[in-house]
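Below: one structure in structure tokens.
Excluded from the complex is one protein chain; the other protein chains are retained at their positions.
Then we have chain A:
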Amino acid sequence: MSGKQTLAGLDVQSAIEMHYRSEVRMLQNGQYREWLADMVAEDIHYWMPIYEQRLIRDRRPDPTPDDAAIYNDDYGELKQRVERLYTGTVWMEDPPSKIRYMVGNVEAFDAGDGEFEVYSNVVVYRNRRQLEVTVHTLGREDKLRRVGDGFQVFRRKLLIDARVTQDKNLYFFC
């Protein structure tokens, strides 16, 4: 994010926040197919890179999509992840677990041509079985484009804060 970016304006900012709220609602309700169809563009790159702990003096570049990543998916690959959840044989999700998202600090910038760069913070609470609770915090860097009355995401970079994941898995969408 550079100082040169142009804020998207309050109407767009608020439309994008509304968009994120519906997205969260869909994911919390398990409407993954609807989420993918309505809110994710077919040219999506959905990416959660792995950042190492490096000394400040280390001059190596940050990870690129050619490097190790927990998610590094195109649309078809995301669809595969979504469809797995509908097979009825994902035993860990039967009975289903709970997930709740707190999205904050949404900042939308106008990238021209009906496209927007949007930064946000995400806190994810997961509960499952009787007592299992896990928490994740992430930074999210999106590129959205206007589609009809709403938006679709076509770049999503998820920056997870913890080096060592304190959870059985990261099988959830953000």
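In this section, contacts are C-beta pairs under 8 Å (C-beta built on N, C-alpha and C of every residue); 3 or more make two chains touch, one makes a residue touch a chain; residues count from 1.
Keep this in mind: contacts and distances are computed from a predicted model.
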| The complex lacks one chain in this depiction; which UniProt name from "Cytochrome c", "Aromatic ring-hydroxylating dioxygenase subunit alpha", "Light-independent protochlorophyllide reductase subunit B" or "NADP oxidoreductase" does that chain carry? | "Aromatic ring-hydroxylating dioxygenase subunit alpha"
| Which is it among A:21, A:100 or A:168 that touches the chain not included here? | A:168
| remark: Where A:18, A:37, A:68 or A:147 are the choices, the one touching the absent chain is A:68
| Of A:37, A:50, A:102 or A:147, the residue in touch with the unshown chain | A:50
| Residues of chain A (touch criterion as defined above) contacting the omitted chain | 48, 50-55, 58, 66, 68-73, 77, 80-81, 83-85, 87-92, 163-171
